[in-house]
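Report on the following structure.
All protein chains but one are shown at their positions in the complex.
Right, subunit A next:
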Amino acid sequence: MDATLTGNQAAMAAARKPTGRLSDPIFVGLLWTSGIFVLILLGLIIAMLFEGGLPALREFGLSFIWSTTWNPVTEVFGAGVMVFGTVFSAVIAVIIALPLSFGIAFFLTEIAPQQLRRPIGVAIQLLAAIPSIIYGMWGFFVIVPLMAAYVQPPLIEWLGPIPVLGALFQGPPLGAGMLTAGLIMAIMILPFITAMFVEVLESVPPMIKESAYGVGATTYEVYRNVSVPYGRTAMVGAVMLGLGRALGETMAVTFVIGNATRMSVSLFAPGATIASTIANEFPEASNGSLKLQSLLELGFILFVISFIVLALSRLLVRSKLKG
């Protein structure tokens, strides 16, 4: 760089060098330290959760992961019910949120007038800003009574008697349960999925879309056959991000899932997720107890599941947006 400087400037640069020579390594060192700190932080989280849950894993063996017994009285613990509940409720959330996101992304990129796109987009993003506990209260006081009175009884009556499929619609209409938890989480992850859908769809080169329009395709046909296939990889990543968020959702779920550590495939049965179980049972677990260790092991399992999903999501999203 010095080679490009002449006369006065070179002299000035040379005069200033001593300050830079000492402070630059310190500053750059600080930058590197902060970067490494974030790396170490994640490693430390994984290590601490693993170490905390290790005694439970030793006690119950690997079958802890799928065993469906969770009995604080006899001190026999297994994660099966919670792992199932976590995945089940998160999948319900994604199934509900996905068509909505496809529709809203279509609306925001192709239908809405230009001036309305930003305000409506921001309003939908605000749904993501509302704290989880607010969703919990709203779900508990507003949605649960509505589900119990108007949604679940007719569903149980109409769909309950159907063989096989009817298993999803069994039990008393309590309002709380898997479906309600999935529904609330769907609203919570909707803004994340939609925002990424919109970002991907906006990166579709106009040329390809225009050539489809040129051969007479309708707006929907272009969306379905050109834009969505073009962004498919990143859109799958967006859905994975929504799934990852739903897997770890705590407060909203704790309010509306009913908190029962029993296995049931019914959408209306009260259940539990890993996160809701940790939030609920932690206050009753004393330090060093087998229960606490089991809760930490649950936390470790949740971390592994969400890490895989989030990592996959990020790889898919970045690969497409970069390329």
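To be clear about the criterion, a contact is a pair of C-beta atoms (placed from the backbone, for glycine too) under 8 Å apart; a residue touches a chain by one contact, two chains touch by 3 or more; residues count from 1.
To be clear about the criterion, contacts and distances are computed from a predicted model.
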From "NADH-quinone oxidoreductase subunit K", "ATP-binding cassette domain-containing protein", "Phosphate transport system permease protein PstA" or "Carbon-monoxide dehydrogenase medium subunit", the hidden chain's UniProt protein name: "Phosphate transport system permease protein PstA"
Chain not shown: contacting residue from A:Phe140, A:Tyr230 or A:Phe268: A:Phe140
Residue in contact with the excluded chain [from A:Leu57, A:Ala79, A:Ile257 or A:Ile278]: A:Ile278
Residue numbers in subunit A that touch the chain omitted from display: 1, 4-5, 9, 12-14, 16-17, 19-21, 23-24, 26-28, 30-39, 41-42, 44-45, 48-49, 51-52, 99-100, 102-104, 106-108, 111-112, 118, 120, 122-127, 129-138, 140-142, 187, 190, 194, 218-221, 241, 244-245, 247-251, 255, 275, 278-279, 282, 287, 295-296, 299, 302-303, 306-307, 310-311, 314
